[in-house]
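To start, the structure under review is shown below, and the notes come after it.
Up next is chain A:
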Amino acid sequence: MPLLELDGVSKRFGGLIAVNDVSLKIEKGESFGIVGPNGSGKTTLFNLISGIYRPDSGRIFFDGQEITELPPYRRAQLGIGRSFQIPRPFKGATVRENVAVGALFGTLSGKIDVDSALEIADHYIEVVGLHEKRNDEAERLTAVEKKLLELARALAMKPKLLLLDEVVAGMNPKDVDRVVDLIKRVKEEEEIAVVAMVEHVIPAVMKFAERIMVMHEGRKMVEGPTLEVLMMDEVAMVYFGESKLPGE
Partner candidate 1 sequence: MKGKILLLVVIAVVLGLAIAGCAEKKPSETPTPTPAKKETPVSTPTPAPTQPQVEKVVVGGTLSLSGKFANEGKLSLWGIQAALKWINDVHGGVNVGGKKVKLEFKYYDDESKKETVQSFYERLVTVDKADVLLAPYSSGLTLAAAPIAEKYGKLYVSHGGASDRIFEQGYEYVVQVLSPASKYQSGALDLIKSIDPSAKRVALIYEDNEFAKSVFRGAKEHAEELGFEVVFDKTYPKNPTDLTPLLSEMKAANPDIVLGGGHFADGQLLVTQMADLKVNAKFISIIVAPALPKFYEALGTRAEGIAGPGQWEIGVKYSPEAAKQAGLEYYGPTQEEFLKYFHEVAGEDVQPDYHAAEAAGAILAIAKAIDTAGTTDSKALRDTFSKLEFMTFFGNFKIDPQTGKQVGHEMVLFQWQGGKKVIIWPPEAATGEPYYPIPTWEEKEQGKLATK
Partner candidate 2 sequence: MRRYVRPMIPVIILYLTLLLVGLSSESRWQPVAFIMFYIALGQALNMFLGMTGYVDFGYVAFLALGSYGMALAFSSFSSLGLWVILLGFVLAIIMSSLLSLAVGAIALRLRGAYFAIATIGVNEGFRYLVEGVRLWGGSEGIIISSTMKDIFGSDLSNYISTFVADIMVFVIGFIAAFLTVYIINSRIGYALMAVREDEDAARVMGVFATKYKIMAFAMSAIFAGLIGASAWTLKLTYVFPEDVFNITYTVEAIAIVMLGGAGTLTGPIMGGLIYGFLRYYLSTVLPGFQLLVVAPLLVLIVTIFPEGVMGYVKRKVRNTRFEKYII
């Protein structure tokens, strides 16, 4: 049984079809990449999975249960954590408080009191390496730190599935390596399936993802083991235009 299953999911806004009949299966603990240019429907797909939008047609299953009609907070509690393309931390709150929200509300495993939530928060802040800033207000973090904060916040939810929206965009190569290593490590430690979505094909991510899917104009174009997919000519044609090889 796959962890996440999308069955012919579509979503339209007015006349525009943002996601068109996408089916997808993701296994427990898997690393999966979604690649596609801007406007190809990736973010909408994430919003459909995390519940911000309801699909117009199609069904979504998670961990053996249909979640198509569940509100976002229920899905989060079932184990779907996510980050946003443009980080959306709770600006006025401190880093600790931000992460504690994830620990407090992101799980189904009974109510956690504030103190234990703060302990969990401290742990994940340590994990992502923000401990020196834990009492700073989130709005004073740098862009990279905000992404790390979102990661910690999502991890504190103890997710089974982590949806990462452009998590390394705009980072320098050193930071990219650091973050990818970090994700790999927590993925192993916590047995999380990770779905990372990227616009530009970054070697580090390609190495990290076991399988990828390429989206184009709201449709799933191809899906398969990373290297295989990237070798396909049609992918190169659509996605890279005239050029040939990914990631130089």
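The set was built so that all candidates are chains of the complex that A comes from, given by their letters.
Here, a residue touches a chain if its C-beta (ideal position, glycine included) is under 8 Å from a C-beta of that chain, and two chains touch if they have at least 3 such contacts; residues count from 1.
All of these numbers come straight from a predicted model, not from anything done at the bench.
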Complex member touching chain A, one of 1 or 2: 2
Parts of chain A lying in touch with candidate 2, wherever the complex brings them together: 50-52, 71-73, 75-77, 80-82, 84, 88-93, 97, 100-102, 104-107, 111, 113-114, 117, 153-154, 157
